[in-house]
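Just one protein chain is left out here, and the rest sit where they should.
Order of writing sets the chain letters: A and B. Residues in each chain are counted from 1.
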Amino acid sequence: MTHPKWYLPADRYFDPDPAQRRIARELYDSVSHLPLVCPHGHVDPRLFSDEEAVFGTPTELLIIPDHYVFRMLYSQGVPMESLGIPRVDGGPVEQDYRKIWQVFAENFYLFRGTPSGIWLSNELHEVFGVEEKLTGSTGQAIYDQIAEKLATAQFRPRALFQRFNIEVLCTTDAATDTLAHHRAIRESGWQGRIIPTFRPDAVVNIDTRGWRKNIQGLSEVSGIEVGSYRAFIQALENRRAYFIGEGTKATDHAALTAYTGELPERETEAIFQRALKGQGTAEDATRFTGHMLMENARMSIEDGLVMQLHCGSYRNHNQFVFERFGRDKGADIPVQVEFTRNLHPLLNRYGNDTRLTLILFNLDETTYSRELATLAGHYPAVKLGPPWWFHDSPNGMMRYFQQVTETAGLHNTVGFNDDTRAFPSIPARHDLWRRVGANWIAGLVVRGIVDMDDAAEMSQDIAYRLAKKAYKL
Amino acid sequence: MTHPKWYLPADRYFDPDPAQRRIARELYDSVSHLPLVCPHGHVDPRLFSDEEAVFGTPTELLIIPDHYVFRMLYSQGVPMESLGIPRVDGGPVEQDYRKIWQVFAENFYLFRGTPSGIWLSNELHEVFGVEEKLTGSTGQAIYDQIAEKLATAQFRPRALFQRFNIEVLCTTDAATDTLAHHRAIRESGWQGRIIPTFRPDAVVNIDTRGWRKNIQGLSEVSGIEVGSYRAFIQALENRRAYFIGEGTKATDHAALTAYTGELPERETEAIFQRALKGQGTAEDATRFTGHMLMENARMSIEDGLVMQLHCGSYRNHNQFVFERFGRDKGADIPVQVEFTRNLHPLLNRYGNDTRLTLILFNLDETTYSRELATLAGHYPAVKLGPPWWFHDSPNGMMRYFQQVTETAGLHNTVGFNDDTRAFPSIPARHDLWRRVGANWIAGLVVRGIVDMDDAAEMSQDIAYRLAKKAYKL
Partner (left out) sequence: MTHPKWYLPADRYFDPDPAQRRIARELYDSVSHLPLVCPHGHVDPRLFSDEEAVFGTPTELLIIPDHYVFRMLYSQGVPMESLGIPRVDGGPVEQDYRKIWQVFAENFYLFRGTPSGIWLSNELHEVFGVEEKLTGSTGQAIYDQIAEKLATAQFRPRALFQRFNIEVLCTTDAATDTLAHHRAIRESGWQGRIIPTFRPDAVVNIDTRGWRKNIQGLSEVSGIEVGSYRAFIQALENRRAYFIGEGTKATDHAALTAYTGELPERETEAIFQRALKGQGTAEDATRFTGHMLMENARMSIEDGLVMQLHCGSYRNHNQFVFERFGRDKGADIPVQVEFTRNLHPLLNRYGNDTRLTLILFNLDETTYSRELATLAGHYPAVKLGPPWWFHDSPNGMMRYFQQVTETAGLHNTVGFNDDTRAFPSIPARHDLWRRVGANWIAGLVVRGIVDMDDAAEMSQDIAYRLAKKAYKL
């Protein structure tokens, strides 16, 4: 190996100033071995319900399911078919995984300076022991090395879960999910803690494709005939109770905007009936979603589930890609979001209630210092989620700390979410957060803003304690 | 004392690089002893009109009147009643000031990394000589120490004014204010310069609560029966002249948006009459405010008063808090602001007139590089106020310098405003500005963008000269 450990210097992601770096290193060392708390993500529980589950080839593990990876290749003109991304119509796509890997290896330079590049480099090195840089010429040897590892028992999902030192992993699950895999994990006697999160979007947002089918599913799984708005609410409450019985601590809601507003029951019923008949309008959908956010806040106050709200992703922006390859293919594009006026109805009704925890996420960083930090720094119910999606990166995290904390304080934030479906990337993501966080705090120390005692507490908070506390884990 | 002066390192708020830090220190030292120019703030002039005035207990001085402090505690679930915040209905709130102080001390860790934490630490140390960190265990001893100081003559407002080396302090005063306290200060023979600022919002914005009562007050104080728009304008001009006679140099205007637009007199009269009858609409209010901004610009050109405009705060966002505790309780939340189109009418009418100084403030930092710097870098009348409110912080100031100066240049900015009602925090706020400013300029020097001669001039400008010049002090 010509460049041993080339890409993983011990002081990576720290500012170069020696004084700041020394402190950052000290703070990082004090938290680097803490267990990982993963309160929000998209890992498939089936990986853990079957003790024998495996990850497949390197390409099936690291390329085909990761839209961060193939969107970059696609943006440079590499057709998705040539990367083995399955077509909706089952049409032919590349099946030679070594060939796909080679394309990836030859184009790995595209990820210079990106978080995907950071995660992948860390993952290759720390998880798979790769000590060379991925390029066209090293690609096949690295493929062999990973494939060899993946064939061993130590690289099955449960073994990695334990090696990664994960204390708890929350999945994201539809309201209609039976949670059979979560139950199977529990009943298997295996000690890994994997708990579901209640995400009712597909039944709550009436403009979801297949909504009527989803409502039928909701009727079946809840045993409540969902023929009316009132029955719909009952069915949701029924499912929340069921999820809580399976260990759930939180709900998750996605909306294009942060619009909230209560509707009179007469109107909710009318909208619901129109939707059941397939006659709902775009305005119906917006108003119903805004109303249901308020209903879910009420339910959270009653049943104690933490409420997460993710706003501002324009899903499936690329119609061609959506029709050929389906959703989650790297074509979700952020839009501006407004919170001050849009959340006013919800916060005026429930924002002063200390039983509610409403965690806000969005992709519009302009709201950090203007709206999110000021709302979280006042309302007892509001907390801020970590930098989301594209902003889960060195600069994205630093902007977040610098723009949020002065006004909101650290204790109105909730630590880290890895928010990933790429299970083997979890340690790399937490490591990046802990390092960038330690570096930010070290920057406060060298500027005389906090002392080392405070800094040590803050490091524990962001690496471990805030997430555990906010999500009641 | 185990940590003597722990939180006030001599090089605080400077970047850690030794070269930059050495220059920052040199620049800071060259301005740290300059008198404080305070062109905009909310200190109560009654503190100075009565020679015997005192500040009360530590809790009455540092917690109860400071919404920066109690909003943070409230956001973490501490009820405002338990902090002694007076209720609008006079209902019971905590009266044990030592107990309130103890809650504050135990929660002081919430302010880590916040400007409130910085100001309070500086204030405790520099003003009151406290040499320990505020915690639950040191809280009562520190309370005693402060209370003891506050009981002495050296800690009366006038004595601190002189100790703080304040050259001039501008208050903010309603159009209907008689300025009796300012007059009393002047007539007392005391040498402190405390001058009023004309803020006509409560009579100009027809949607102000109690507007009709305010108009009655305007009639009384001006001696002009304000029964028509024309009389209203006369009364305002009368009050401006009166304020000028009392030393006033500036006006101040608050508006949710930056909307400006001239109305024909027929319409202004109709709106004014509707408002007098309590029949004004929301649209009337918006249009009237937009018109009155233009009228005030015209008056400023005629009488020479500098015009300040503060935009973008959604006041009293929390209805529950507003009804129970009233205004200015930490529940004002920023909104997006648009200047390019909204100020077009005003700037096209008056923006080329060198007799006008229009100083713009807002809470939406996205406008810094996009709109504010470009407007100030072209129109002779436009200047930019310093980072406002939540942004009066180390990162807020640095973003301001970095996003504004390249396009606007330093001479289209107006130095610093402390903008506070917390009198004893004034030196801490100016110190932070002077230090962050020196550090920013030092960053330009080490990058070879300005030389030390330029840097020394720029330091004088931001610490002292620009404010004095822009506000004609």
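Rule of thumb we're sticking to: a residue touches a chain if its C-beta (ideal position, glycine included) is under 8 Å from a C-beta of that chain, and two chains touch if they have at least 3 such contacts.
Please read all numbers here as calculations on a predicted model, not as lab measurements.
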Check each of B:Met80, B:Ile271 or B:Ala373 against the chain that is not shown and name the one that touches it. B:Ala373
Just one of A:Asp15, A:Asp173, A:Glu338 or A:Glu371 touches the chain that is missing; which is it? A:Asp15
To test your reading of the contact rule: which positions on chain A touch the chain that is missing from view? 3, 6-9, 11-17, 71-72, 74-77, 109-115, 117-118, 133, 314, 317-321, 330-331, 333-336, 363-366, 390-391, 393-396
Considering the whole complex rather than only what is displayed, give the residues of chain B touching the chain that is not shown. 15, 17, 19-20, 338, 340-341, 344, 347-348, 351-352, 354, 366, 369-371, 373-380, 382, 402-403, 405-412, 443-444, 446-451, 454, 457-458
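Everything below uses one rule, namely that only the chains that are shown with their structure count from here on.
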Hey, how far is the Cα centre of chain A from the one of chain B, in Å? 40
